[in-house]
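Yeah, one chain of the complex is gone here, protein chain that is, but the others are all in their spots.
After this line comes chain A, so read on.
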Amino acid sequence: MEATVVRTGTEGKTWGGGNEPLKSSYGKMMMWFFIVSDALTFSGFLAAYGFSRFKFMDSWPIADEVFNHFPFLHGVDAPMYYVALMTFILIFSSVTMVLAVDAGHQLNKAKVTFYMFLTIIGGIIFLGSQAWEWKNFINGTYGAVYTNGGNVLQFIDGDGHRVALADIAIPAASDRVEHESKNGVWFESEKAMPSYSIEEIKAGFAANPDLLIRTQIMTEEGEKTILSREESIAKLDNEAAGVVEGANLTRNEYGPPLFGDFFFFITGFHGFHVFTGVLINIVIFFNVLLGTYERRKNYEMVEKVGLYWHFVDLVWVFVFTFFYLV
């Protein structure tokens, strides 16, 4: 086999191989490459979100009106608080992660275990919060009416407070019943029908002279346009096409369908990252417990998963800004 050994005369020189110009291990570098490409994916999503927002510059929903729930505070207008709490949870789990990495440098198994455990708990709490946020978003609060042009009309009373569909509708006797597969051909069913039909809403709106319609269009003051009573009735009669409650991928009660789509897609994709992050953290956690890294005398695996976990936190910082603040 000696014939395969080639002497190039560059041994020990810069291009002779065997040196590490970036002084980083293979695994860490690959994690960084993955993070950069993943960061570009997220930027693609967020930039597309920005594109749609610029396109619907004067009719985008106001975040504070959409995300204003807080656990155990029903009916209280609490914008920002819940998402701020979620942000703190994620930042704190990032801190415990970096503390675990730090303890790993000192080969302190007990501390690494403890901090990894806290990180996993933080991740799980965040995921739970995310689920609760989605639940509120999907169920909606007030409901709205959509028009033929795909716009959303919301209802307010004389004081400018939002009014829920349930308080407007006059239930009619001739309700159409949702078709279920058990009532006919077994494979045919339809999507869940809204609680109220558009006729019931129209009847209720006509009967209550206090009610007005709020469109999506922003005024100069950054508030949504409120139509006069006459305009409201005309708008409802001419343009209303159906009732929408909460949000799905086709339409939502908050504004342009794209708003809901991007919310689901971007927070969903981030949530998926948190989920995989928690899974990988659990794998590493058990490896720490089993003493795998103790035997290696090297806790670099904790550092690598740490990089991923911080990246997830980093993405959330941007999602937080562009969905809830700006």
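Convention: a residue touches a chain if its C-beta (ideal position, glycine included) is under 8 Å from a C-beta of that chain, and two chains touch if they have at least 3 such contacts; residues count from 1.
Convention: contacts and distances are computed from a predicted model.
Participant: The complex lacks one chain in this depiction; which UniProt name from "ABC transporter permease", "Cytochrome C oxidase subunit IV", "YdbS-like PH domain-containing protein" or "ATP synthase subunit b" does that chain carry?
Facilitator: Matching "ABC transporter permease", "Cytochrome C oxidase subunit IV", "YdbS-like PH domain-containing protein" or "ATP synthase subunit b" to the record, the invisible chain is "Cytochrome C oxidase subunit IV".
Participant: Taking the full complex into account, find the residue in A:9, A:75 or A:149 that is in contact with the omitted chain.
Facilitator: Residue touching the absent chain, from the options given: A:149.
Participant: Which of these, A:167, A:231 or A:300, touches the one chain of the complex that we don't see?
Facilitator: A:300
Participant: On chain A, what residues meet the omitted chain?
Facilitator: That gives, for chain A, the contact residues 21-25, 29, 32, 35-36, 39-40, 43-44, 47-48, 50-58, 64, 79-81, 84, 87-88, 91-92, 94-95, 97-99, 102, 105-107, 147-151, 222, 296-300, 303, 306-307, 310-311, 313-314, 317-318, 320-321, 324-326.
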